[in-house]
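All protein chains of the complex are present and in place, except for one that has been dropped.
The first chain written gets the first letter, and so on, giving A and B; residue counts start at 1 in each chain.
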Amino acid sequence: MSESGHSIPVTEAGDELQAERRPVPVWLILFLFVLLYWGMVWFDERGGWFAPQVYAPYRSLVEVETYQPATAVSAKDRGAPKFEVNCALCHNSDGTGKPGQAPPFVKSEWVLGSPARLIRIPLAGLSGPIKVNGQEYNFGTSMAAMGVGLSDEDLAAVLTYIRQSWGNNASEITPEQVKAVRAEVGARTQPWTTTELEALP
Amino acid sequence: MNYGPLIFLAAFFALSGSWVGFVLTPQMQVGQLQQTNVVVSGVAYPLARPGLAREGLEVYRANGCAYCHSQEIVQTGTMRNVVLNEAGTNQAAAVAALMEVTPGTSEGQAREVLRALPKTILQGVTKEAADAVTKSLSTAGAKAEPWVVPVGPDITRGWGKRRTVAQDFLFDYPVMLGSQRVGPDLANVGERLPDPNWHLRHLYAPRLVERKSSMPPYRFLFEKRRIEKLRSADALDLPAEFASGPEFEIVPTRESRALVAYLLSLRADTPLFEAPFTVAGLAASAPGTNAAPTTRGASTNAANSPPTNTPAK
Partner (left out) sequence: MTQDPTITTGEAAPVEPKPPASIRDTDLSCRLPLLFLFANAAVWLLIGSVFALIASIKFHSPYFLADTAGLTYGRVRPASLDALVYGFCLQAGVAVAIWLLARLGRRTLLGGLSLVGGSVFWNLGVTVGFLGILAGDSTGYELFEMPGYSAMFLFLGWVLMAIPALVTFHYRVARPLFPSQWFIVAAVFWFPWIFSTASLLLLFYPVRGVAQSVISWWYGQNLTEVCLGMLGLGTVFFLVPTVTRRPLHSRYLALLAFGVLLLVTGWGGIPNSAPVPAWMPALSQVSNLLNLILILSVALSVWRTRWPAKPTTAAGAVTGNAPADSASSRGLPNDGTCLSFGIFATASFLVAGLMRSFEAWLNPNELLHFTWFSTARTELQVYGFFAAAIFGAAYYMLPRITGLAFSWPRLARAHYWVGLVGLVLIVLPFAVGGILQAIQLGNPAVPFMNTVRLSAHFLRVSTIGELLLLAGHVLFAANIAGLLRQLYRARVVPVYEAATEDLFEVAEGKA
């Protein structure tokens, strides 16, 4: 800041435009600090500390969490809508399948049996024939890799859903299992055959 | 401050600050939101608006509807209630439990409560109290559940079920939250007023629906046609004073139908993590909630609530 005077003639009469070097009143400075302090306290209380999921009137993530429904949704329930979208067209909403096109899920040893085999099928598809409940299914077009686009959680939920619905009662498939199998399968796009799958545990 | 560059630098850094705060950070937070799964049902939310509704958004924008209508529900607080759903088989035990958890209730009153279930028995309690009450009622064989009920004048008016959050507008462009309430809030109008014909008549002549309405008529979104042989199926059904003669009919154009489709697609009725509430899966007369379950709400019901014989509305 220059120490020279700030006089600039600005009128026709030669008057000078000046800004005096008077200090800012002390009360204004004090008021500024009071407001700053108040503002900080307020922000600390109401700001939710930049958490993206805290909206007023909630104050913190912890508070939002206490309002969440007590019973978490089971994987099976989350799987149902995904099943409807991805699988039910061929396998039917009640899991009975379509003769000559898609084998049933109800009481199917493939669904209830080895998770390692089951998880692989939606990740790369399947080409027939396949024997389910003693009946052989042979389908012209092989099943596509329907589950490759689903997240580990979603695929696990769908598989849990088919393992636990329509009278089926097998263990839950966890996202970790899906993740592990997905890593093993890698980028395979060629559909599995039953012989390949049966070689697995 | 006697140097030009100093002013430039001061302005530069000051503006950078607010730019980072209110352009960059929001873009990184709310601009990067993804479709999510609804807490209770696992249904994807939000869904993109269907094609005609997408067109309707353009009509809404072009005609500046947002200058009179907001799409923001204000929520001033959240209440935790306990709702009694079923008395169970042991009536006497249920009455005793009810009298215990709601001090000051006489036996007669408790019996009265049990007659018209489901009913909110406690309002505005803490989480611990709600859980304790639910537990002690269930030991008596009754079924109660804690409810999360958003409160606020807008919610009491039935304009919405919870506050609006960023997630609700994920796929809209432009997002028109509005800044004025010359007319009512529209955040949840698709659920409040689900009848497309009501909307068409209201757009054509607002005073047909509300005599003192200050909304301008949108007659330019309708076509006045001479009736050739038969009335068109979609012609508006207007009383004589609003119709324009017996030989004419008023037919909605694509624009007005699109606008109505957009209005019907406006619904913020899904519980989310950041805006939780208990979905009224039952025809509950709980205060502060709207009972009508939606299609989305109905599917949540199966997942969340205990089975019940009460028919869903």
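Here is the rule we use: a residue touches a chain if its C-beta (ideal position, glycine included) is under 8 Å from a C-beta of that chain, and two chains touch if they have at least 3 such contacts.
The model shown is predicted, which means the values in this text are computed figures rather than measured ones.
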item: Touching residues (missing chain, whole complex) on chain B; value: 1-5, 7-8, 10-12, 14-15, 17-19, 21-23, 26-27, 29-33, 61-68, 70, 72, 74, 76, 152-153, 156-157, 163-177, 179-184, 206, 210, 212-220
item: Absent chain, residues of chain A that touch it; value: 2, 4-25, 28, 31-32, 35-36, 38-40, 42-43, 46-56, 58-59
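The definition used in the following text is that only the chains that are shown with their structure count from here on.
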item: Geometric centre distance via CA averages, chain B-chain A, whole Å; value: 24
item: Contact footprint of chain A on chain B as seen in their complex; value: 1-2, 25, 29-30, 37, 39-44, 75-78, 80, 127, 131, 146, 148, 163, 165, 271, 273-276, 278, 299, 302-304
item: Touching residues on chain A, where the partner in the complex is chain B; value: 1-2, 50, 52-58, 64, 66-71, 73, 77-82, 157
